[in-house]
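All protein chains but one are shown at their positions in the complex.
Here the chain labels run A, B and C in written order, and each chain numbers its own residues starting at 1.
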Amino acid sequence: MGKQYLPNLAHKEEMLKEIGFDSIDELFSDVPREVMHEFNLPEGKSEYEVFLEMNQVLNKNKTVLEMPSFLGAGTYFHYVPAHVKYLIERSEFLTAYTPYQAEISQGMLQALFEYQSLIAELVGLEIVNASMYDWGTALGEAALMAARVTKKNKFVVPKHMSPERKKVLETYVAGAGMEIVYVDWNEKGQIDLEKLKENVENAAGVYIEMPNFFGLIEENIVEVGEIAHDSRALFVVGVDPTILGIVEAPGELGADVVIGEAAFFGNPMNFGGPRAGIFATRNDRKLIRQMPGRIIGMTKDADGKRAFVMTLQTREQHIRRAKATSNICSNEALVAVAAAIHLASLGPQGLRKLGEIILKNTAYFKKRISEVAELPFDGINFKDVLVQFEVPYDVIHERLLEKNIHGGYYVKPHFPELGESALFAVTETTRKEWIEKLIVALKEIIAEAEL
Amino acid sequence: MGKQYLPNLAHKEEMLKEIGFDSIDELFSDVPREVMHEFNLPEGKSEYEVFLEMNQVLNKNKTVLEMPSFLGAGTYFHYVPAHVKYLIERSEFLTAYTPYQAEISQGMLQALFEYQSLIAELVGLEIVNASMYDWGTALGEAALMAARVTKKNKFVVPKHMSPERKKVLETYVAGAGMEIVYVDWNEKGQIDLEKLKENVENAAGVYIEMPNFFGLIEENIVEVGEIAHDSRALFVVGVDPTILGIVEAPGELGADVVIGEAAFFGNPMNFGGPRAGIFATRNDRKLIRQMPGRIIGMTKDADGKRAFVMTLQTREQHIRRAKATSNICSNEALVAVAAAIHLASLGPQGLRKLGEIILKNTAYFKKRISEVAELPFDGINFKDVLVQFEVPYDVIHERLLEKNIHGGYYVKPHFPELGESALFAVTETTRKEWIEKLIVALKEIIAEAEL
Amino acid sequence: WDEPLIFELSKPGRIGFSLPEPIEDVEVDIPEKLKRKKLELPELSEPEVVRHYTRLSEMNYGVDSGMYPLGSCTMKYNPKINEEIAGHPKVAFIHPYQDERTVQGALQIMWELEQWLKEITGMDRFTLQPAAGANGEFTGVMIIRAYHLDRGETQRNEIIVPDSAHGTNPASAAMAGFKVIEIPSNEQGMVDLEALENAVSERTAGLMLTNPNTLGIFEEDILEIAKIVHKAGGLLYYDGANLNGILGKVRPGDMGFDVIHVNLHKTFSTPHGGGGPGAGPVGVKDFLKDYLPVPVVEYDEENNRYYLNYDLPKSIGKVKEFYGNFAVLVRALTYLKIMGKNGLKAVSEIAVLNANYLTQKLKGTRGYALPHKELRKHEVVFSAEPMKKETGVKALDVAKRLLDHGLHAPTIYFPLIVHEALMIEPTETVTKEDLDYYVEVLKKISEEAYSNPEVVKSAPHNTAVRRVDDVLAAKRPVITWRMYKQLKEKGEIDI
Partner (left out) sequence: WDEPLIFELSKPGRIGFSLPEPIEDVEVDIPEKLKRKKLELPELSEPEVVRHYTRLSEMNYGVDSGMYPLGSCTMKYNPKINEEIAGHPKVAFIHPYQDERTVQGALQIMWELEQWLKEITGMDRFTLQPAAGANGEFTGVMIIRAYHLDRGETQRNEIIVPDSAHGTNPASAAMAGFKVIEIPSNEQGMVDLEALENAVSERTAGLMLTNPNTLGIFEEDILEIAKIVHKAGGLLYYDGANLNGILGKVRPGDMGFDVIHVNLHKTFSTPHGGGGPGAGPVGVKDFLKDYLPVPVVEYDEENNRYYLNYDLPKSIGKVKEFYGNFAVLVRALTYLKIMGKNGLKAVSEIAVLNANYLTQKLKGTRGYALPHKELRKHEVVFSAEPMKKETGVKALDVAKRLLDHGLHAPTIYFPLIVHEALMIEPTETVTKEDLDYYVEVLKKISEEAYSNPEVVKSAPHNTAVRRVDDVLAAKRPVITWRMYKQLKEKGEIDI
């Protein structure tokens, strides 16, 4: 029953006596008797028993180390160097709270300041917060912020966006009564500039992703920004930061706000969480004032020595309450620190190389997969590739699974117009033999189906 | 190729130039050219590739978490609470060296002092070193020490001892030309006191184990000590320290030297290593002077504050060289610290409870196993139980393995006189359903064999 | 000590990474205008990175460093077994879109955790999706919103919160589009029933309440409160930040709450990580379960199969990508299984004992007032108002002086209704000696305040840095190395 965590269990009577209470019950005398509850819960177990039990349950999972997997669509199997986990598990980081007492929290504060700084270099903007929950909620917050900044109510996004992220966005803006407008893709699988122009009037913000949901580089991203700015809308760019060693910083391409997923660095997939949303803006007082989330700043201590502290808190809920820029309190600090450690280890050479490897691996994958399927969109892919089959993809999926291969993400339920398509993804972790195994399997499956 | 570990690789030329060398080759100009070698080794790989490779190789192992196992015979599956590993992985402990500089090594020194102190309480003696390599080498050192102290040459041990430990002992004393005398067991599977008496003359030391190789408590241990002392031999007791919550401290039973395996606390089995040998003696200057291994002592610093330091080093090889009490230099410090943390967490209540659980589980196992096999020795077992079958045990072993059960340790190759016997072991980790599964399987196997 | 910024440690050419080679050296051309130009990341080797962050960690204080009685944060010990299980490859290396058959273990963990939370809180259904308490609050009020809209009660656009509430409560309500109505507490530190009666109307969507509240006081009139809100057609929202004070004794669901969130990183021992990741599951009564975010985890008993159910037509949608902070959920379930029924009950009993022990020991010390009721649950709020008036020493100064004794400060200046608040939550994992020492130091600081106030006002003195200037930080923000360099170039900064 966890006695090992309860040092004072042995001193209950002694302590009660010292403060003049007769019993523990007396300490709960303010709780109405009629609602006191006899809990129907299992008794506690020893650490060993729980260790065994959790191991048994977890063994029912099959990891991507145990079968070649081509899943992506917003979560990717990247390799995280061992030292990252090792460092964030140090208890001074792991068991600390939000650094309210700056003087004894300089380590976490500096680490988060470095996270902000590294992201700033990546995305090409000056202002970065200490993290949102994930890319999706960062998008929601970006839409709300755009509305606050522009006092407009419409947010324009590409139709080719992860269903996951769409749903989060819609929920986030519902209370504010914002309207989300979805703009179609063109024949290249990229945003249709004409349709964008038709919808941009009165927009608070225009959003685009790099790469987009189909894994394609949006080649007209600069033009998208110009269209947004022409309508006095904020230009919001969502970015997979692992591409930023090879693709220009969104800040240099005109972005006012950059969001994205920081957990692609330094953090394993963990079935989708925890993650950490990137949130960055231009160094513009108007934008900073409307920014959500915690921000760490550099300052001095009483001796004039460099020190770090949480700053610009007057935007936040604990001070502004109902008028805060967001309700966020706990964020994803440790996830952000992990990302920072990984980024600092990669450095400019590593980030460039990472981008190139993924780009080349994706190109190789496209070459191979086109042996057995159609690629509806021509363009430069990064990680995700939209693949179209003649055989129903759910059938293919079943057969692949039997062969111990996990295929891609079935997009038909969300985009019926794309037919029997799936998003297949590769990264730097994908091995040649995995692709080989997949192609062989697909050939077999398709041949069978054609019989 | 591990560039990530080599910060100065990027500064090679610059550094060479600063110190006036032309090339790296010049730094190796003292190496005879004719023996320089072009190495035939694989090229280095990325961390991710090695991670995958090592995972694949390791997955060929089947752990005791994946199959009920009844192996013991000197290595036992105990559960180590998670905080132990967590703490010894802190880099200040993990990556430190032997605490030569006491002033910046107080943490490790105090932790080792605490290890010594905890073991001292357990075994009931005052002097404990900071660890030997394992129980077996501690036994070898104990024999050598007995010879040095008594200036005699014979070491008397029970015949019922682990083959592993016997071989280490024999190798350790070979150079000193000592004679090892093995004393038979009696019908109870315990040392035969009469035969011991016949052999004890001129002995440097008499050794006994608690529990013994058959898992039995040596009920006449006090008498063994008296017989040793009557012949002016040192009385050396080897102990599985997990029994010491329920069995009296060997120091209280007359032991002059206590050895054993510290790694039974705080450390997983790790395929047999690393481990850490316990080595303790009475507080007797003669014994202390002849003791092998590192010893940490309490002292003061220049301000009179309590501090810890390596002490009594004049026994050791780096000072006494050929005349040292042992050649040991690196020991098993971190293993010892892990043991200390585990022991400190158990405390007196935990150690007692651990002993009782194992005792009860062993008794339960005996009850169940006697449904299908013979138990040649009657007595109190702790962990190990000698079980005798009518069917050849290697056949049983094969069939058990097919049923995903790992049976016991086959003793016939080492003790042919015991017939088709195996040592089966249980601990606090053994689950009732494992025993159930074993008994059902054995019944089936025996029934089949009888057909 | 001083540790430079990682950028300042950079040396050109250093490599801290190792990456596999591409599968094939395919040539791919990024359009020139989209090619990355400048990329000013630091260059370090792995040993340097490790040393840097090891040193930074040593400049930080965590629960493993010492007592950390931040009120409302429940900084209890984080069992290491949680970390071990959550670090298992079977947790790390699964993708959220994997076929259900390949993640039965993960789904089972989520399902089991939900069963525990249901019984612990008295709710009927949970979503594990929210990433933190505030994310949970937003989820909860969105559910309340959806419920009223679904019933056509579009006029219900007000959420009532007591003046003692966490800032997240009004912020979450506002984010969901509600108007926030604040009501005062009574002199006992509890909800003023009359004020509540006056505040409810046909516009009332709900009341958000923390119980025990942020003063650590149990809202004794909770059943009456529930009656008033329900009668007005509103729903009752429970902010679970303080669940530790009643764990295993009484359930929000039984007190009349309709929607609640719990903080796994507070009550259920998952580590706070310097501010996150947390997890804020939201539980609802049966009549609200159709509004939960998608997906929910279901168990098909017949086929012994766990699956994700997206078929909730009335769902509010999603409040976070995927299924929540899964690795945090794993930790919480591990903890729950170890504690079990009696363990959880012991948690609140000892947590409450510890808080009251500290209250009684500190009570009467010069300079610290104890407003409101004496009996507290898991935390207590003292006021340093007398000290400030008499000596000029503020709550902030007391907090900083505590740091000099190797202790973490309490939460200060919250709740807002207590001036110069010192909000102390010891939790159940501290020792009696810790409590005695904390009281001793607070008493010593009181003595100092009355004898030598300057030493308190200028605290801390023994920390890595002296008191940090947060006014400067806000006045002349330096948020990133990029900004720092710009300011440096212009000569506008001297740090």
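The rule is short, and it goes like this: a contact is a pair of C-beta atoms (placed from the backbone, for glycine too) under 8 Å apart; a residue touches a chain by one contact, two chains touch by 3 or more.
Everything numeric in this text was worked out from a predicted model, so none of it was measured.
Enquirer: Just one of B:E252, B:D378 or B:E448 touches the chain that is missing; which is it?
Expert: B:E252
Enquirer: Which one touches the absent chain: A:Q4, A:N202 or A:Q313?
Expert: A:Q4
Enquirer: For the chain that's not shown, point to the residue among B:N153, B:N202, B:Q317 or B:Q388 touching it.
Expert: Checking the options B:N153, B:N202, B:Q317 or B:Q388, the one contacting the hidden chain is B:Q317.
Enquirer: Of the residues B:E126, B:E374 or B:E390, I need the one that contacts the missing chain.
Expert: Residue touching the chain left out of view: B:E126.
Enquirer: In terms of residues, what is the contact footprint of the unshown chain on subunit C?
Expert: That gives, for subunit C, the contact residues 1, 11, 18, 45-48, 50-51, 54-55, 58, 63-66, 77, 79-80, 338, 406, 429-433.
Enquirer: Touching the absent chain: which residues on subunit A qualify?
Expert: 2-7, 9-11, 45-49, 81-83, 85-86, 91
FYI, only the chains that are shown with their structure count from here on.
Enquirer: Between subunit A and subunit B, what's the gap in Å when you average each chain's C-alpha atoms?
Expert: 47
Enquirer: At which residue positions does subunit B touch at least two other chains?
Expert: Touching at least two other chains: 4, 47-48, 81-82, 86, 91.
Enquirer: Where in subunit C do residues touch two or more of the other chains?
Expert: Correct list: 14-21, 44, 46, 50, 54, 79, 81, 83-84.
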